[in-house]
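A protein chain is absent from this complex, but the other protein chains hold their places.
This part shows chain A:
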Amino acid sequence: MAFNTSFFNDLTDIFSKQDGYQLAQTLSPDIPTEELRKICRSQNAHSIKGALKRGLNALTVDFDQQEIHGWVEVYAAYWNATGVILAARESSNDSSKSSSLLWTKVYETWTELLNVVLRGYQNWGFEAWTIPCMYVVCKHLRIFAMQADEERNNNSSFDDAAAILQDDFDPETNKRQKLEDCARVLSRVFMVCQTDRAPLEESRKWGSYYIANLLLKTYFKLNSASLSKNILNSLRAGGRDMPDFSAFPKSQQVTFKYHEGVLAFLEENYVLAEQCLTEAWNLCHKDAMKNKELILGYLIPCHLIKSHTLPAEKLLEPFPELQRLFLPLCRCIKRGELHKFDLALQEGEDEFVKRRIYLTLERGRDIALRNLLRKVFVARGFEEAKEGEKPARRTRVPVAEFAAGISLGSQEKIDNDEVECLLANMIYKGHMKGYISRQHGIVVLSKSGAFPGTNV
């Protein structure tokens, strides 16, 4: 591509078809370096605007002057950015030259482009079908921001002097400076989409979820769950004026539901989390393995906590990563192997913590313990059956027997008071029905369903 006759012919085609995604392609920086160089060299700073103006004016499209002016500005800003990107790409190939913050420069010029695009929608009457242009520009803004941060962090000589007047310095300000800035810019874009009052057919509201998803991604990266909440609230508040959620592209729905689910998960709202993640799971394209894996990563712990169900091995078959992650734990829970459960949890701790599921999975220990206690109970067998009656289980279990069961795995002695504490907990949480009699050192279990939900 270059700003020449064939480019303008393409534009005519795109505008008459109103193909937003194809139009967005013309603003993508994600093209081979050769292409980039072609665009960059096709014009110079002096001629660019004139050429664009002439070209766009000649299009056989129904444009008003403002719109033309807008697109001239957009492409000029894009052309401007190509030069900077080119320089950054070339210097990252040649490490000797990378002394200045080129990606920061890229980020800054790209922000200018985004601002021009934004003005196009606010002032120059860009139509709603062109909204994918905004997508592509926003998407790359985020990428450039991360590249800029990485470059700066690798280059310690660029120590920012901003913290100087503060009583204390804030160690976090610098590390993600550009990404934080990007989040601010994106949230402005989000507002521009959200607050459009044009009729729905041509409203920028259709861009809301794409931008929201980008923002959520960014906030997750910045580790800021509460800012993410704001986005959800804002979408919820605008609910009535928004197009129906199901009318948005499925890909956007899946991404959004996934994020919503994870947020609920982090807040321990497992009911909502399960609901959102299930929705995402059902909508997810069957071949989108990566996405399915991401969803399951939270949906499995959700099920474990909520319904005490474990994933079937068949479900995990296509996901070796998830198998490695969850299968050992699941086996221990199923068999009531308390000690092995502890070991498995410890084994996977780093990974679990990183995925923020550690604290949830840890609670699976309750189920493992319940299964262990249940085994002890079952192993004690039945009372001598009276004539003509169904044999009843022996429901009076010495605490010492449970203690023996618990220390079987670890071979470590556990004192009876602690066992009683664990039992009291089981009873309190409803995993076990019965009571402890401290005087006699026994547990009296319910004759009907001592371990609810387990057929015993």
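As a convention for this text, a residue touches a chain if its C-beta (ideal position, glycine included) is under 8 Å from a C-beta of that chain, and two chains touch if they have at least 3 such contacts; residues count from 1.
Here is the rule we go by: contacts and distances are computed from a predicted model.
Going by its UniProt record, the hidden chain of the complex is named "SAC3/GANP/Nin1/mts3/eIF-3 p25 family-domain-containing protein" among "Centromere protein L", "SAC3/GANP/Nin1/mts3/eIF-3 p25 family-domain-containing protein", "DNA-directed RNA polymerase III subunit RPC3" or "tRNA (adenine(58)-N(1))-methyltransferase catalytic subunit TRM61". Only one of A:A2, A:L232 or A:L266 touches the absent chain when the whole complex is considered: A:L266.
Check A:S307, A:S410 or A:S437 against the missing chain and you find that the one touching it is A:S437.
The residue from A:A45, A:A198, A:V353 or A:V456 that touches the chain not shown here is A:V353.
The hidden chain makes contact, of the residues A:E108, A:D366 or A:E401, with A:D366. In the full complex, chain A contacts the hidden chain through residues 161-172, 180, 183-184, 223-227, 266, 268, 349, 353-354, 356, 358-359, 362-363, 365-366, 417-418, 420-425, 427-429, 435-438, 444.
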